[in-house]
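Sharing a structure with you now.
Here the complex is missing a single protein chain, while all its other protein chains stay put.
And then chain A:
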Amino acid sequence: MTTLDLTPAPGAAPLSRMVLAQTGAEIRATLRNGEQLLLTLIIPVLLLVGFSAAPLVNVGGGSRVDFVTPGVLALAVMSTAFTGQAIATGFERRYGVLKRLGATPLSRTGLMLAKTLAVVAVEALQIAILCVVALVLGWSPTGSPFAAALLLLLGTAAFSGLGLLMAGTLRAEATLAGANLVYLVLLGCGGVVFPLSVFPDSVEPALRLLPISALTGGLRSVLTSGAGLPLGAVLVLVAWAALTLGLASRTFRWE
């Protein structure tokens, strides 16, 4: 039998090692989860290919892939930062994982940092795959990649806040149902594949204030029209991020 040296030698690992270890665990868990992959990769790729190839919506002139790609990139961010994170975190809370991690030297700040890094890493993978598919389909992006990246990061913050707000307050099953429902509603009403102009004039201005519309609209104005950083979209996303992250940090229950 192996002898173990159980003599006390307590000590926390350096923060960077703890955060990287937790980030790796979070990424592995996401990539191994079939339902999660359906939401984060398969659905966005299918929408990108389907709506770019077939004349399903009137995009008003321009190339269909140029219209659809920014919407699908926004959807990818929403699926990971919001839906995936809400469901995963909700169940971690329910299974006592958040509580158990709270008894390790990894602080809550460290855990949140790891979750954020994992979300960003998975998004980078999604965006890389979607960009390759879009380029194959003839996508010709213009505009500043930095402006697009900033919008994607702000969108990540806003959707993470929304996801953590649900995960930290609702039961895990309610989070599962709610996060999927919100995903579908925002997919339909957020300008992802249908332009907002298909909606009646009375509701369109309200829809523009949704985080998904701000992200799709902002990305489209940069990547399709080559505009500079769209301040309206930035403002909407910053407001959502501040509101949801602020509320989440006040209401989050760890068990």
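Note that a residue touches a chain if its C-beta (ideal position, glycine included) is under 8 Å from a C-beta of that chain, and two chains touch if they have at least 3 such contacts; residues count from 1.
FYI, contacts and distances are computed from a predicted model.
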**Listed names "Quinol oxidase subunit 1", "Cytochrome c biogenesis protein ResB", "ABC-2 type transport system ATP-binding protein" or "Copper resistance protein B", with the criterion being the UniProt name of the chain not displayed** = "ABC-2 type transport system ATP-binding protein"
**Request:** Could you tell me which of A:18, A:127, A:152 or A:210 touches the chain that is not displayed?
**Result:** A:18
**Fill in**
In the whole complex, of A:58, A:104, A:142 or A:225, the residue touching the missing chain would be A:104
**Complete:** Across the whole complex, the chain not displayed is touched by chain A residues 1-2, 4-13, 17-18, 21-22, 24-25, 28-29, 32-33, 91-92, 95-97, 99-100, 102-107, 255
